[in-house]
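Here the complex is missing one protein chain, while the rest keep their positions.
And then chain A:
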Amino acid sequence: MEARKKAVSFLTYLLLAVSFVLFVFPFFLMLVNSFKSNGEILESPFSLPTSLNFGHFAEVVDKMNFFVSFRNTVIVTFLSVLFIGIFAAMTAYYMVRRPTKFNNGLFALMVASMIIPFQSIMIPLIYIYGAKLHWIDAAPIPLLIILYIGFGSALSVFMYHGFVKSIPYELEEASLLDGCTRAQTFFKIVLPMLVPTSVTIAILNVLWIWNDYLLPSLVLTKEQDFTMPIKMKVFNGTYMNNWELLIPALLLTILPILVAYLFGQRYIIRGVSQGAIK
């Protein structure tokens, strides 16, 4: 029995080690090759770099205008996630506490909308906000944020809805009796209790919005507005197969979220699993 247990545990480790290598290897390749010249990369893609040459990184930061696209991505992601969180929490709260026909119908409509593929909305979206209203020319980044709030609200309302139901109403009654308005009660009593759910919802929304490509590629047309995925696409087109620049560029693009993961991995993993259970 002991020997068998040991064998099983050895096999488990072996399988995990193999999967670890398979899952992490591409990132490892990026790291070791980011310091090499084109010649070295083609010669031996697996060898460790002979020197830590940061020259290509500096060149990429400059050529990519990296900090502009980084700033744009941060602004778009932060504002979208913030407003999705606040508005969705308010809506879900009111839907639970006031289950009128209208509110229940709205909730059903939002849940049903989650199966609409983005592809069946994108053409009219570009038509309405581009050709008809010219918002794409006038204010692409605010438009992008508005659209993210709209797309993100359904899942977030759905998740908050499930959680608000578990909060006892007595707490709110007490604060209403003490003279708080409905809005004060929500912001002072209910919203603080929603913080753990908000963290989960924020993580799920950040992962999606930070990395999104298709929507920004349709809305953002001017270089100064590009988010990081769009910028990387343009950079890849310009420096086709020039690996000594492309690899540092890819590494720089993935670095912010990898660093965030390093610090918040516990919350991120927990957020994803809680998001799935709801």
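Following the convention adopted for this analysis, a residue touches a chain if its C-beta (ideal position, glycine included) is under 8 Å from a C-beta of that chain, and two chains touch if they have at least 3 such contacts; residues count from 1.
Criterion: contacts and distances are computed from a predicted model.
Per UniProt, the protein behind the absent chain is "Starch degradation products transporter permease AmyD"; the candidates were "Starch degradation products transporter permease AmyD", "cytochrome-c oxidase", "LemA family protein" or "3-oxoacyl-[acyl-carrier-protein] synthase-3".
Of A:V61, A:I167 or A:I257, it is A:I257 that touches the chain left out of the display. Only one of the listed residues, A:V74, A:I121, A:A139 or A:M193, touches the absent chain: A:I121.
Remark: the residues of chain A touching the chain excluded from display are 9, 12-13, 15-16, 19-20, 22-24, 26-27, 29-30, 33, 41-42, 44-46, 83, 87-88, 90-91, 93-95, 97-99, 102-103, 106, 109-110, 113, 115-128, 130-132, 146-151, 153-154, 157, 169, 182-183, 186, 207, 210-214, 218, 229, 232-233, 236, 241, 243, 246-247, 250, 253-254, 257-258, 261, 265, 268-269, 272-274, 276-277.
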